[in-house]
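I have placed the structure first, in the form of structure tokens, so that the comments after it can refer back to it.
Every protein chain but one is kept in place in this view of the complex.
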Amino acid sequence: MSTQTSAQTDTDAHRGIAPTAPRASAGTLGHGRPAAGFLAPFVVLYLLFIIGPAVYGLILSFTNASLVKPGLNGFAGLGNYGEALGSAAFWSSLWHTLWFTILTTPPLVILGFLLALLANRVARGRWFFRLAFFAPYILPSAVVALIWMWLYTPALGLLDTALAKVGMTPPSWLGDAAWAMPSLAITTVWWTLGFNFVLYLAGLQEIPRDLYEAAAMDGAGPWQQIRSITIPMLGRTTTLVAVLQVIASLKVFDQMYLMTAGGPNFATRSILQLVYDEGFTNFRVGYAAAVSMLFFLVVLAVSAVWFTLVRRQEKVV
Amino acid sequence: MAVSRRRLLGVAAAAVGLGASGALGACSSVVGGLGAERDTGTLDFWNLFGGGDGVRMQQMLDGYRSAHPEVELAAVTLAWGNPYYTKLSLATVGDRPPEVAISHLTRMKNLVRADLLEELLPDDLARHGMSPDKFNRRAWEAGLVDGKAYAIPIDTHPFVMFYNTEICQQAGLLDADGKLKPFEGEAGFVDAMRRAKEVTGTFGGAVAFTSETATPWRMFQSFYAQLGGKMLAEDGTKVVIDDAKAARALEFMQGLTRDGLFPNPIDYQGSIAMFANGEIGFFFQGEWEITTFQTAKLPFSMTLFPNVFGGGSYAVQADSHTFVLPKQPHRDQARLDRSLTFVRSMLDQSRTWTEGGHVPLWLPFAESPEFARMSPQSEYASAADSAAYDEDGWYSGSGSNFEIITGSAIGDVLAGAATPQQAIAQMRGNLEQLAGTASPL
Partner (left out) sequence: MTSTGVTMERIQSRERLFNRICAGVLIAFALLWLLPLLWAVDTALKPNEETTRTTWLIDNPTVDAFTRTFRDTDMWSWYGASFIISSLTALGVVVVASMAAFAISRMRFRHKNLVFWGILAGIMIPGQVLIVPWFREFDAVNLLNTYWAVILPQLPAAIAVFIFKQFFDGLPRDLEEAARMDGASFFRVYRRIVLPLARPAVAAVAIFTFVTTWNDLLWPLLVLSNPDLMTVPVGLATVQGAFGIRYADTMASAILGAIPLVAVFLLFQRQIVQGIAGSGLKG
């Protein structure tokens, strides 16, 4: 018993948790100097390109800084924040971002789950399904945009011709303010579904087989098995998938920039595109920094919700 | 396991090798991205011309190439609009600008204020035979910033009136030479549209305003400028909309859709299709659509946008394409001369450019009998003298926020979704927000 305890402590010391027991091999004073050497490259880069810019961005957000002028160009106080919170462009961009998130998250999570479920039941040819669903995810957004703009092309595109054949009048997919966002969402579902599919497939394979066998012995049909075993067992995966999905959707920029340029008439401009427009087209760096900070708060809030959910789940399990 | 990994690495290495051998030509520039200094010695030229303009620009570049085989010209066409100006600005801020670039005259001024363009000194221009007196005066002077030149204009592209000659013939709107009889004033305009409508049975003319902001702005600005109205003053820090004049122009425009003379709703492509299919008599758009209708083999011609409100002082919305030299990290006289020679070569090919509908500004061609014989291009050439450019402001210019704000409000009026008063209030509110914002330039 006592040897076991000491072995346990030994391992903990290695893992860096409460290094209590003095150790002969490494001396008692710790590894301050070599550790600093190992940490230095990361920490220096981290300070230069994450922490430093974050602080600098915060400072910029209180100034009238311009892309084409040196220096901070005078302090604006809370002016940039006031302008953002009082501007229709900011709120509509935020809404477009949320609307895109609402349109993409449920289908991406649900379809990802369903297709993984089906693929898990199929014994052969799983590589084919993984290829079909995951291959789009590996493509650059620019490639996806080129392909889908061609599919959406009025009159000549594959979608319009197919719909015309069955006697339907297709909408102007990317040209109509009401349809543009759903069209971008469809493209995005096609593009990124593979990611969630793979996560769910991995989650499914971790569920012990005997659980299903026992349920089958009790006379549970496939549907009951899914409801009483699969879905509860995948709870944690679903939280992960949903939160990663929400955060990825909030950060949307590529699809709009490439396929609609935020149009028609700004109907699909996302919050990141507003940052791009204000900072790099209008040169208003200070204002763009303020919008970035407000956007960061939104992402932080979502992350906080995730942490709370994970905490709760861990307590339950 | 180990074997399969080794095999994979072998395949990967082979792929890399293949890629590298194919990319030999690109090699120097690629590795150049790792260094801070980079100069490939090519003449980099950026433009924003697609479609028919793109084809003609290509011809002109080929013309330059054959005359100057010693220069390696690298021309890049980028998607037009805000992304183009963003890229141009960022490249210049990042010390790797193209040597020569195209800019709209109205956008060029903000590039100057951002200190991104090289001033063109009179001596340098004169040395290449491009003194101010060789250009259309209105365009040249409109391009000056504080009396200094930063841009060499090649064209003016005004808002014009296309008309279907067969429909107008039947409506009795043509003269003996088969040209449109000029009409003036509100009554004259409405009468012409009504008579065309009687022939077509659908609509008289069309102007795009659904999901489209530039076109309604261009039409409004033409009418409003004829009335003598101004939108902005003092470099865009003041909004000076004249309510009475703006309301008069807007009411007139609203009447066109309300009375069924113009279709509502109608987007850009839809309006083109209507005119190209011969469904309407008149079409209002920039002259660059000439290629579309020539390709469609439509019986049509073009003329000046009608003088409805101007009386003695005609005006029409327009902008100009100009050549600019972005600021290089190092000044270099030889480089400057090479750039100016290139620009001069483009001007000398004004004829090719004019075929695309644009009004030439290079007087040696614009005043030549050769141009006078070009039809319909010469019919509306005087628009260059009466061009109403968008007023200065850091948020103004072709394809800018200014045009989007005004164009969407005007579009609402045409759609019958807003009264002229509401639209004016909306424009003023949004523009004053921008005018009150400290200029980032």
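Letters are used for the chains, namely A and B, taken in the order the chains are written, and counting of residues starts over at 1 for each.
Basically, a contact is a pair of C-beta atoms (placed from the backbone, for glycine too) under 8 Å apart; a residue touches a chain by one contact, two chains touch by 3 or more.
Please read all numbers here as calculations on a predicted model, not as lab measurements.
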Absent-chain contact - pick from A:Phe62, A:Trp173 or A:Phe295: A:Phe295
Among A:Gly74, A:Pro106, A:Pro208 or A:Pro222, the residue in touch with the chain that has been omitted: A:Pro222
For chain A, residues in touch with the removed chain: 11, 13-16, 19, 25-26, 30-32, 34-39, 41-43, 45-46, 48-54, 56-57, 60, 65, 67, 115, 117-119, 121-122, 127-136, 138-143, 145-148, 150-151, 153, 156-158, 161, 190, 193, 195, 198-199, 201-202, 216, 219, 221-222, 240, 244, 247-248, 251, 253-254, 257-258, 272, 275-276, 279-280, 285, 288-289, 292-293, 295-296, 299-300, 303
Positions on chain B where the hidden chain makes contact: 8, 11-12, 15-16, 19, 22-23, 25-27, 29-36, 38, 40, 44, 48, 50-51, 54, 74, 76-80, 83, 87, 90-91, 93-96, 98
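The rule is short, and it goes like this: only the chains that are shown with their structure count from here on.
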Averaged-CA centre spacing for the pair chain B and chain A, given as whole angstrom: 39
List of chain B residues in touch with chain A within their complex: 81-83, 85-86, 89-90, 93, 114-116, 211, 213, 267, 269, 394-395, 401, 404, 408, 433, 437-438, 440-441
For the chain A and chain B complex, residues of the former touching the latter: 64, 66-69, 74, 83, 87, 154, 172, 175-177, 261, 263-266, 276-277, 280-285
